[in-house]
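First the structure, then my questions, so here it is.
Only one protein chain is missing from this complex, and each of the others stays in its spot.
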Amino acid sequence: MQVIAPSEKLVAPSHTGAQIGRDVAGVLLIIAAGLAGYWLFPDNLALLTRVIAVALMVLSLDLIVGYCGIATLGHAALFGAGAYAAGIACVNGVTEPLTLIVIGAVGGAAAGLVMGTIMLRAHGLPQLVLSIAIVQLFHEAANKASAYTGGSDGLSGLMPSPLFGVFEFDLWGQTAYLFGLILLVFVFIVLKFVVSSPFGMLCRGIKEDQVRIRAMGAFVFPVLLKMFVISGAVAGMGGALAAISTQVVGLDSVSFELSANALVMLVLGGLGTLYGALVGTVIFMGFEHVVSSINPFHWMTMVGALLIAVVLAAPKGLSGLTDRLFASGRAKGGR
Amino acid sequence: MSELFRVEGLTKSFGGLAVSRNISLAMPAGERLALIGPNGAGKTTFVNLVTGQIKPSAGRVVLNGDDVTDLGAVRRVRKGLVRTFQVTRLFSDMTPEEHVTLTVLQREGRASRILSRFTGDSTVADEVHGLLGALGLVEVARRKVGEIAYGQQRLLEIAIALALKPKVLLLDEPAAGVPSSETPRIEQALERLPPSLAVLMIEHDMDLVFRFAKRVVVLAAGEIIFEGLPFEVAANDKVREAYLGNYANARSVA
Amino acid sequence: MQTILSIGLDAFAYGMALFIICIGLSLTMGLMRVVNLAHGAFAMIAGYIASYAARDLGMGYAIAIALAILGTIVISIPLERLLFRRIYGSPELTQVLMTIGITFCVIGITNYFFGPTLKTIPLPEALAQPVDVGFRTISAHRLFVIACGVVVATGLWFLIEKTAFGIKLRATVDNAAMADALGVRTQVVYAVSFAIAIGLAALGGVVGAEFLPIEPYYALRYMVTFLVVVSVGGAGSIPGAVVACIVLGAIDTTGRYLMPEFGNFFFYAAVIGIVCVFPRGFFGRAQ
Partner (left out) sequence: MSSVKKLLGAAVGALLAGTASVAADTIKVGVIGPFSGPFALQGKNFQAGVEAYMALNGKTVKGHTVEVVYRDLPAANPAQSRALAQELIVKDKVQYLGGVYFTPDALAITPLLKQANAPLVIFNAATSAIMTQSPLVVRTSFTTAQTTTPLGKIAVDRGVKKIISAVSDYGPGVDAEAAFKKAFEAAGGQVVEAIRMPLNTNDFSPIMQRVRSSGAEGVFAFLPSGPTTLGFVKAFNDTGLKQAGIKFFAPGDLTQESDLPALGDGALGLLTTFHYAVSHESPENKRFVEAATKAIGSPEQLSFPSVGAYDGMHVIYKMIEATDGKQDAQKAVDAVKGLAWTSPRGPVSIDAETRHITENIYLREVVKGPDGKTFNKEIETFPNQKDPGLASQ
């Protein structure tokens, strides 16, 4: 019998320390990549800003899909709610960019609350369909309320005031990009804390086994709902960033297509790591941009081929692939 | 009467089929009770009824004088009615340390906090290490659960349950599926359970039952057919009938 | 009363067209556990083949349908061998990624070779005419679609419940390893089921073309509709799919008649309502 006395200390090296080190390195890498993008492609900043806005949405999607195990094809409802909230506020005289981001976050969080309340009533495929139905309802609502949203013509005439009263959102898009990058890094760091908090661990547990979590004495619904709200706030910030940098909000921001694309980007990058969300977004949108510039007419085939190739070569997503290559790996990607 | 836990007339039918019939049972603090019965006797259904996974058709569950029949599974756990699972339900990506930490934090109502750290609280860490140590899981505390031995996973199930500081603990076949070389560790863990805890154990392994239980209840076809001391079980006609009616030999009661 | 009957008839025809297209998807998702988002792409391929056969080669409608089903299955065989076989048993999201990729490819290739215009499948004289059914006229084609739907539903039910193949299929679905051990050639069962699902998609694509016109973007345009129908019915359930198609067809049609402006609201609100009441679909299996 070799039961070890309770007083004996744990011998394994501290997990947490290494984890923090990796996360700091990861964040630095994101900042470096972002700045590299700024120097390498000074002429593509509008595209890169769009990538950041979508990356925020895909990050927020990872919270739901990757950390809670709830598949959704309606995430654009949250993104769009943020975009329209910020857009409508901006048209009505609230033009300070940071305030608009906050408004977007609140709008997205509110939408997340509604979406979570409904979606958490079902599981599996029916749940997926609930998400589709919700995003379609949001889309319809935005189309119908054209007095506020501009309907299918889009909500135009957004004139965000300069950031801190100095930096204008102009043609070259430097302000928008750097603003977006800072926002992304900030959100990323916060989310890293969220997913490694007790709450984040609880979500991971719920993803694997809800019965077990209940037997630990935790209610599942409020935890998931809370994650929906957080996810909504992040997606809403993405929407607000898109609204500020584009100065137009269109119905596409609450569409099924955007939702489906976001899910594709996430799965492409790998679930449940947050890094995967960023990698997936950059690869997908970058690839799409490059092939559609080369051949604006028939690029879709190439994107399709990319997705197939990724499934064949790296079934756990691209970050799963890097995990496999560098066996040390971060938190596990995919399922 | 210093009873801690009581079920009265617990009945459950699915359609016309009664899987639990009028089960009544009481346990004082410190009780060590074993619930045995042939396959299909309704033992797991009984655990599910008691812990609130399923709703009874009739009857009451009373804990510490409070009727908890209408409470859901989660609230019963919070009141101190805790179970383990027959087949381990653990998170294969997490370490034992993380499992127990999460459970302790949950017990203290801190598990759904966003603005707090998962590790780093020294009182929590000490408690976690104490529990893991008591169950001999320190060596594997930082390995992923998917990588540790099944016997250790069973022990972790018990550690999680204990981390909830239960008043009543239901152990659903704690030794099921564990290779015989590892059973002594389980046995030892059971011996070390806090004395004040009321424990109800469902088990097939009669050696374990005899060593552990002070009292035995036999369930057959959803009904209690015997209640008494361990050594009386084998001699009871009803029990023999229940088992022999089901099996060609009665080795498991022998 | 006449109006109700009339709307009911329209709804029934539309629902049956959806049923024929979707039932194949329901089988792949429910029985083979593959989320095949490329299902619509196969329906579209069939549409192109039928259109080519009937319009450009002047063949008869029946021959065009047969050719379309055969041709689509033939096209699907290498896809099954090379791609789908890799994702049997993978997590759903991986399947989603793969099948969306296939859909994109099919869209791109179709657009490249056949151009973006609508393709029609000329109906034979007999089906093109309006028929007087007493209280109104309805196009003969709609009656034909209803008949096809009934035939498909009964045929499938018979195949799955009453034939040796059906027994093997159900055994394979319940426990592939066990079925394998019992001598069922599960690979063959999967391949045949896949072919049946594709064949049904093909049939649906052709006979449903009057409702859902054939064009390169078909697979994505109607993906949501197909997914909704399958999950409301409960994946893998034939009666479920029938009920879902009829109920959703009725809701859609009635909604669009009573308040067309809020037709979409009505439809999706109803979907949410149904899913909340039947969280596993009308006839879904317990999980």
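We call the chains A, B and C, going by the order they appear; numbering starts again at 1 in every chain.
In this section, a residue touches a chain if its C-beta (ideal position, glycine included) is under 8 Å from a C-beta of that chain, and two chains touch if they have at least 3 such contacts.
All values derive from a computational prediction rather than experimental measurement.
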{"item": "Touched by the hidden chain, restricted to displayed chains", "value": "A, C"}
{"item": "Chain not shown: contacting residue from C:H39, C:K119 or C:K168", "value": "C:K119"}
{"item": "Those residues of chain A which, in the complete complex, touch the missing chain", "value": "29-30, 32-33, 36-37, 40-47, 49-50, 53, 140, 143-144, 146, 150-154, 156-157, 170-173, 242, 245-253, 257, 275, 278-279, 282-283, 286, 290, 292-294, 296-300"}
{"item": "In chain C, positions touching the absent partner", "value": "3, 6-7, 10, 14, 108, 111, 115-120, 122, 130, 136-139, 141-142, 210-213, 215-217, 220-222, 225, 249, 252-254, 256-257, 260-261, 263-264"}
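Everything below uses one rule, namely that only the chains that are shown with their structure count from here on.
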{"item": "Neighbouring chains common to chain B and chain C, by label", "value": "A"}
{"item": "Identity of the most central chain, Cα criterion", "value": "A"}
{"item": "Chain whose average C-alpha position is farthest from chain C's own", "value": "B"}
{"item": "Interchain centroid distance [CA atoms averaged], chain B/chain C, Å", "value": "49"}
{"item": "Chain A and chain B, separation of their C-alpha mean positions in angstrom", "value": "41"}
{"item": "Interface hub residues of chain C, defined as touching at least two other chains", "value": "none"}
{"item": "For the chain B and chain A complex, residues of the former touching the latter", "value": "51, 53, 73-74, 77-78, 82-83, 85, 89-95, 97-98, 101-103, 105-107, 110-120, 129-130, 133-136, 138-139, 141-142, 160, 164, 184-185, 188"}
{"item": "Residues of chain C that touch chain A when the two form their complex", "value": "29, 83, 86-87, 90-94, 96-98, 100-109, 111-112, 220, 224, 227-228, 230-232, 235, 261-262, 264-265, 268-269, 271-272, 275-276, 278-281, 284, 287"}
{"item": "Residue ranges of chain A touching chain C (in the complex, touch as defined)", "value": "65, 71, 73, 118, 121-130, 132-134, 136-137, 140-141, 144, 256-257, 260, 263-264, 267-268, 271, 297-308, 310-312, 315-316, 334-335"}
